[in-house]
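Below is one structure. I have some questions about it.
With one protein chain held back, the other chains of the complex are shown just where they sit.
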Amino acid sequence: MSVPKALQKREFRSTDLSVLVERVIVFMLAACALTTVLITVGIIYMLVSESAGFFSSEEVTVKGFLTDTEWTALQSSELENAKFGILPLLSGTLRVTFIAMIIALPLGLITAIYLSEFASKRIRSWLKPTLEIIAGVPTVVLGYFAILVISPSLQLISGGAFATFNATSAGIAVGILCLPMVCSLSEDAMRAVPRSLREGAYGLGCTSFETAVKVVVPAALSGIISAFLLAFSRAIGETMVVALAAGTLPTLTADPTRQAQTMTGFIVEMIKSESEYGTVQYYSLYAVAITLFLITFLMTLVGQIIRRRYQESYQ
Amino acid sequence: GCGPKTTTATTDSTTAEATSSDPAGSDSAGSGTAEVSNMSGTIKINGSSTVAPISDAVREKFIKQYPNVTVNVDGAGTGNGFKDFQKKATDISDASRPIKPGELDACRENGVQFIEIPVAYDGLTIVVHPDNDWVKTMTIEQLKKIFVAGSEAKKWSDVDAAWPAEEINIFAPGTGSGTYDYFREVVADGEGESLRNDMNLNEDDNILVQGVAGNKYSIGFFGVAYYEESKDKLKAVEIVNPEDGTAYLPTTENIASNKYAPFSRPLFIYVSTASLPRAEVATFVDFYLENVSELCEKVGYVRLPEEIIAKGRENLDNEAIGTHFVDAEGNKRSGPLAANFKAENLTK
Amino acid sequence: MMTNDSKQSDDTILDSGRSASTSEGSSVSPVLSDAGKQPKDQTADSRPGSGAAQTLIEIRDFNSWYGDFQAIHSLSLEIPRHQVTAFIGPSGCGKSTLLKWINRMNDIVPGATAKGHMQIRQDEGRADLNILDPSLDVVSLRRRIGIVFQKPNPFPKSIYDNVAFGPRLHMRLTKSEMDELVQWSLQKAAVWEEVKDRLHAPALGLSGGQQQRLCIARAIAVGPEVLLMDEPCSALDPASTLAIEDLIFELRSQYTIVIVTHNMQQASRCSDKTAFFFEGRLIESGDTEKIFTKPENKQTDDYVRGKFG
Amino acid sequence: MMTNDSKQSDDTILDSGRSASTSEGSSVSPVLSDAGKQPKDQTADSRPGSGAAQTLIEIRDFNSWYGDFQAIHSLSLEIPRHQVTAFIGPSGCGKSTLLKWINRMNDIVPGATAKGHMQIRQDEGRADLNILDPSLDVVSLRRRIGIVFQKPNPFPKSIYDNVAFGPRLHMRLTKSEMDELVQWSLQKAAVWEEVKDRLHAPALGLSGGQQQRLCIARAIAVGPEVLLMDEPCSALDPASTLAIEDLIFELRSQYTIVIVTHNMQQASRCSDKTAFFFEGRLIESGDTEKIFTKPENKQTDDYVRGKFG
């Protein structure tokens, strides 16, 4: 076994080049990462600078924006008559989101439990794609589904108690939209629970229900909660479904049978509307957008904190 | 009047000759049909979403003959259309109402000159739920009670004591739309009057149809085209003509003859004169006028009387710049189209 | 679900328990159900002789598969009552697989199947209980046969809740009864002194050795008869290992223990019987001393001398 | 990145390699670069005496942390050239940590830090090379000090590409040179016969033991001087274990080998020197025979006798 030429020569490549390449690559990759930060900066800059056109108007006060109970930016073309109180939009958003969560969280969680604890490989192999298809259904489609199927069904069931456009049908459609997300993220979290815990539970004589509910779900709680928060963010930010199905009248109420213009719904209406660019009414959409941004940012922060706080204890 | 075919033929030969940029018109009868045009370029149109289907229909027919010409038709609304127009971002602005004095001023400031051409009639239809058995006709006064802010008819019985004491649900197009503007102009014409702001507004007329159809105590208004398609779900209200005191339905005849007053409204295109030297724009506008009467009916509108079309063409040929709906003092002119659309009313 | 038709076998288990408890006082182990059980006063340090112990679990001609892969080939073995049986053998030889079949933990492994006989001897002339019976009440079986794993796996709950977890499932206890049970179990598992001041602290805050003893406490809190231990010390430091070996030694008087280990010394230190597995087959089994000093089989000899594995 | 200023140290490494190759014939070990190297004709089965071997790596007062956790405490040790040094000790005592510092693999572990001295003796009166120097060219260091891990970790590529992976990074070879090198490495790692007919088959299709030998082949293909092995046999069957132990025996004549093992017998079988670690400290080190027969330290004694761990 003679030593091969390559090792006799021992002419190793200088490392200078790879070091240089490494530097350039790190620089480029860092630039990519920086871009994501730039996007956030861009969003904040845009929202702040454009909503300045709103808040600097004499007709608008921050206090009024936060506390007034009417929002008529789209209804009033005269500035004097326009009311800019975010609460009705917020109430609409919360109603729709709440209903969506009522649908998505339990259904998503139970489906996730089913997938991670019970389903055989074969069932998983078609149930998961099915859920993925639901997740992939364009939101426009779900919006029309809400108008054409959900809302009439609700009216039929309730004997007409529901308005044509109402928070509930939009909420249900948004819930359907969020369900796969809750499901797949919770399932991930539950699958990350080590087998040893399940074995521990079964070893003590747990039934599969007890194992799932008393051991796996609590152990995966941080992941499940962050799935919930993500779904919540998604529901809050969902646009096309609510633009189509929730109605366009901002109402400050808890009544789920009534119309509920949401923040995103308002933004899209304002964009589509023929309200003129540059008016205070037009700029109000940026004020709404900034509120929306802050809410989702808050959600992210809460999610991060929960993850940090509770995930560590369990590793 | 004439059938569409003859109309096309006559206008073709008369106007083509006169159009400054089309020298070949007189020979058109003998040739041209065989060969596809090599004309190219891009034409940008924005404005009324009501007019957009008409412009789009014209575009569609136009590019069959002129396949290399790109025509962008956007329907961001009359107001936004004029905004773009003032910024010189479009060649043609669609409008479902005449230009307003403020918009005219802005055009002047930016050095934008235009030719105003009416292209079709739209009937603004007031609709109620088909099960609504108490409303058959309405007067402007009654509409005022329902729609104007401050008059506060919350319930039907507030309008007429004989009507049910149920809350009125109102569905209307968005505030930026020409339709909303036109309705407000007619109904809330007093000093400081405006439409109430608890209506369900939506830019999507289909949503309005759904809204009215879904509630027995609702009322709404939108273009006649949408009503025509949803006759089974909605009931149109007869409107009492303030002139003759008779109630009329928004039928084609009533709209064209302006009996369906005051809600027959004309639709316009505004053509930038700066764009007219461009062969593709000139050809397109010419084509527009040739075909609009036929095409507008296909998309649900009412054709204009031949004289008005001819007048529009004349304005185009003569580069008669300006609007007929703002007077020299900068005040708005209102009234029927035929009354205003005269050479002496033209304000640059 | 294999719980259909579980009535008969279910009763079998429970009755066997009841007959024991009714006949004994409170100082008596509740888990012993056989008529001929060993004297209670056996002292902790008495090393049991390797004489003919009574068989508790009988395995005959047992085969097991994961999907198409056969992990255990035609294996026969008897596990004596109230003794410590050690399973040894190189990695992957099927020790854990066999262990997990004894309390049917393999039910939750998709694709795991078994064929053959595996029985628990019942007392008072009852028929043997067939562990592999698909209609068996596995919940009761597992209560009766506890298991402790290689890696300590406390639930992410408090120490108290970990121990109380099993009893809460199976019994209806007052608060004070539960407290007593928890304390007893923790004492039994020799971890009470270390945790008694922080019973409501999270169990994951304990050291590895403490966690493992907590898992043992958790396992004995439901009153099992058999304790299966799958390499209980291999993730632990020496001190914890010693503590657990001591504990096994103690528990032997009341439980039948099966322990899987990689550590020859551990096996020889704390087991009465040893079974050596290789590639899914039982190569040799018998008294621990014999296996470690004069094994009959060459492979066994090589293995216990550290020639491989 | 710690590659600043790497020129000087780079050259040092490279020159030491080159100077060796120019002065030796083809039968000469390519990896030896020191002036006083051992005679080439040393036969494979000659068990080296435990006499005063030359020190290759010198570790003095070495400490290492993962974040705030100190994994190694003030450790001093010399690793002799061209011998096999075994690291033994219970799990978690820091064996792998030390091993991974020797070729700076811990650079890629976030939070891993070290303090102290760790040097490679250079030949021809050159100054020692400080392994912990942040400006050191780690790429060359790792080429020079290869490592093999506990679990075989071939890349999901073909067998050929696995072996050629390192050479492609470091050298510019013609196809035939590469072929030769791959064959040589596989032969050296005693796996050539088994794979020569399927060099382009995926490496993951090999058995565990073959994979591990492939990993060794991959490590020696870049011509290292030192081979670090972290429990190279613990995941393998007895036959593969034997094959690898034989291989270590073979390689010893040309490489300096450090092996971490849990198997006392393995350590005693195949190492010249043994170092026993406990809780991050070096308890005892010296000739293997001495450590296993008459260790000075009680803990060492307990450990090698299997009392714990």
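Here are a few things to note about the model shown:
We call the chains A, B, C and D, going by the order they appear; numbering starts again at 1 in every chain.
Here is the rule we use: contacts are C-beta pairs under 8 Å (C-beta built on N, C-alpha and C of every residue); 3 or more make two chains touch, one makes a residue touch a chain.
Here, contacts and distances are computed from a predicted model.
Note on the omitted subunit: UniProt lists it as "Phosphate transport system permease protein PstA", one of the names in "Recombination protein RecR", "Dihydroorotate dehydrogenase B (NAD(+)), electron transfer subunit", "Oxidoreductase" or "Phosphate transport system permease protein PstA".
Here is the thing to keep in mind: the chain we left out touches A, B, C, D in the whole complex. Touching the missing chain, out of A:35, A:56 or A:158, is residue A:35.
Within the set B:281, B:302, B:316 or B:337, the residue that contacts the chain not displayed is B:281. Within the entire complex, the positions of chain D that touch the omitted partner chain are 103, 105, 107-108, 110-111, 138-143, 146-147, 149, 151, 153-156, 165-166, 169-170, 204, 215, 218-219, 222. Residues 20-25, 27-28, 31-32, 35-42, 44, 52-53, 55-57, 59-61, 63, 65-66, 70-76, 87-91, 204-207, 209, 225-226, 228-230, 272, 274-275, 277-281, 283, 295, 298-300 are the ones on chain B that touch the missing chain. Of the residues in chain A, those that touch the hidden partner chain are 18-19, 21-22, 25-26, 28-33, 35-37, 39-40, 42-43, 46-47, 50, 107, 110-111, 113-115, 118-119, 123, 127, 129-134, 136-142, 144-145, 148-149, 176, 179-180, 183, 207-210, 212-213, 230, 233-234, 236-240, 243, 264, 267-268, 271-272, 285-286, 289, 292-293, 296-297, 299-301, 303-304.
Just so it is clear, only the chains that are shown with their structure count from here on.
Shared contact partners of chain B and chain D, listed by label: A. Between chain A and chain B the centroid-to-centroid distance comes to 41 Å (mean Cα coordinates, whole Å). Chain A and chain D have Cα centroids lying 51 Å from one another.
Chain contacts: chain B has no residue touching two or more partner chains.
For chain A in complex with chain D, the touching residues are 1-16, 18-19, 22-23, 26.
Contacts from chain D toward chain C in the complex involve residues 90-92, 234-235, 237-239, 241-242, 263-266, 302-303, 305-309. On chain A, the positions that touch chain B within their shared complex are 72, 74-78, 81-83, 147, 155, 163-165, 244, 247-249, 259, 269, 272-277, 281.
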